[in-house]
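So that we are looking at the same thing, I have put the structure below in structure tokens.
Just one protein chain is left out here, and the rest sit where they should.
Order of writing sets the labels: A and B. Residues in every chain begin at 1.
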Amino acid sequence: MTEATGTPFVLNTDKGLETSLRGFLRQLLESGNIGALILPLKVPSGDSFAWIMLNDAGMIDDAVPFPATMPVQGAKALRSLTRKERGELTVMALMRPCEIRAGIELSKLGQVNTENLILATYDCAGAVPLQSYVSDPAAAEKNFKEFFITGEPDQNAKPICASCTDFSMVDSDIHFGYFGVREKGMLVIPGTVRGTDLLKKMDLQTASGSELLPVWKAEVEKLTEKRSSVRKIVFKKTEKDISGFTGMLNVFENCIGCHNCQSVCPVCYCRLCYFGSEASRTNPEAMVNEAVKRGGISLPPDRIMFHTGRLAHMSLSCVSCGQCTDACPVSIPVADVFSFVAEQTQHTFEYKAGRNDGKPLPLRDFKKSELPGVHKLVKDAEPGGTSHE
Amino acid sequence: MNKEFTPRITSFLCKWCSYTGADLAGTSRLQYSTSIIPLQVMCSSRVDPVFLLKAYLSGSDGVLMGGCHPGDCHYETGNYHTRRRFALVKEVFDSLGLESARLKLSWISASEGPKFARVANEYTEEIRKLGENPTRKSIFL
Partner (left out) sequence: MSSINIEKSAEKGINDLLRHLLGNGKVDAVLAMRMVKSSGAWDLALVTDVKNLAELSPLAPVMTVNASQVLSNLSLSGKKIAAVLKPCELRGFVERVKREQGSLENLITISHTCGGVFPLDLVVEGSVDDLLHKYEKVVATGEIPSNIRDTCKACEHFIPMNADITIAAAGECKPGHGCMIYINSDKAKEALLECTGHHGNDLLDPISLEKLAAARAKEREKLFSSIEKDCSGLDGLVNIFGKCVGCHGCSRVCPICYCTLCDFESANFDYNLPYFEEHLARKGALRLPPDTMLFHMGRLTHMSFSCVGCGMCSDVCPVSIPVAAVFSRTGAKTASIFDYVPGRDVAEEIPVMIFKEEEFPELG
């Protein structure tokens, strides 16, 4: 959880969280301080949501500010809008914390330009898996309501959500906080100078949230603690599952090489993934020779290579949104593995994906003296080192 | 029907025939529909089927493809390919129950200024009868 940069306001929630948030958004759009909003709307078939950029205030009533599931990672919407040109239009996007964090990673990677974006987040209770939503929207909505109220993702939520500890205020410009205070109101918390300025300009005639802020904070901390303990358990299991020579093989044995996990990943921004390119195409003769050497090989080739390669390419920026697991047609718990490995790689570089704390991407930076672990590995590999024992 | 409705017809016209035909219509002071939005292409076969789709999905009420008469293509066979691709896109539209009348292919030579004006006017009328393209308003495309 990041800190407020100014005094929070309180929105009246007598008519429910969604209504009060819609009212705020309408006021914001009509104030002229922003040019458009990016919000989820239900698709006409009613079994999913789509990101819609709108400047027609009348459409806000159709928006679903807290959607039960996450069909398209929001950072992808931000990317499609700002990758080519930044422009003058100020747009506010209301998204889950992991979507905004991915957006921030993409901005470091030069794929999103946040200059004229207002990034807004809300306390995220988790999301239901996309497949469960699509197959039975009504049941999924019902399940979502249950953990939306408690703030504790249960067995009906995406597995990754239960172990997510970045579910509340991240480096967003504005955060909507309601955990622990929803009966009394919803906090509108500025998180950046830009957010503070915007709220000032809006001149909200609502109560100050100074009193509710500590209550909300305590609740978020309590939930963070709970999720941390779940995280430990989940990671322990994943560590066991993927360890050893056969670990990855077992976890990914059903992989068909469709690369859905990569294409829905918000931080895998390459237009042409290296692992789909000509450069990575196996020489066919070498492939048969390899088969001769081993008596046979499994095809398509390089599936484990793909996953480990992706871990090397993007785990430092992984925000653990779980889209990869949702998109896997053969139900591999991709996100569990990536989230676990991401924690290790990010820890190595004392980096946290999705933070806007001025730290550069780890692989774009170095210090002359760092990474004692690697130093030790190099030393051990030298003649006489421990690796020769 | 809304009398105010002015169709917008994205028109891909080949440089050698149809576009020159449109020019001739102009220099001959022939009145033709202002709904026509001409885009010059070197050959009608330059037009990827996706261009037609993009024009349609972006709210064009009609999409006109103009090329040289079969056999007269400046590049000899370009317009034969155009015809196949056009037939293909039309079939895709029909199979999806979309209004394939919003797509039109016409052979107009450089000397056929009057034909260009006639095609432009008739097609505009046809589209006017069809009404506004529903893609103009749909937000989920």
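As a working rule, contacts are C-beta pairs under 8 Å (C-beta built on N, C-alpha and C of every residue); 3 or more make two chains touch, one makes a residue touch a chain.
Source: prediction; values computed, not measured.
Screening A:N250, A:Q344 or A:T386 for touch with the missing chain picks out A:N250. Of the listed positions A:V72, A:C98, A:V234 or A:M248, the one in contact with the omitted chain in the full complex is A:V72. Checked against the hidden chain, the listed residues A:G32, A:G295 or A:G358 yield one contact partner: A:G295. Of the residues in subunit B, those that touch the hidden partner chain are 49-50, 53-54, 57, 59, 67, 70-71, 77, 80-81, 83-92, 94-98, 105-107, 134-141.
Within the complete assembly, residues 36, 38, 43-45, 47-48, 50-56, 58-59, 71-72, 76-81, 83-89, 130-131, 134-135, 250, 253-254, 256-260, 263-264, 271-272, 276-278, 281-282, 284-285, 287-288, 291-292, 295-300, 326-331 of subunit A touch the chain that is not shown.
Just so it is clear, only the chains that are shown with their structure count from here on.
Per-chain CA centroids place subunit A at a distance of 45 Å from subunit B. Across the complex, subunit A is touched by residues 139-140 of subunit B.
Contact residues of subunit A toward subunit B in the complex are 41, 43-44, 50, 52, 54.
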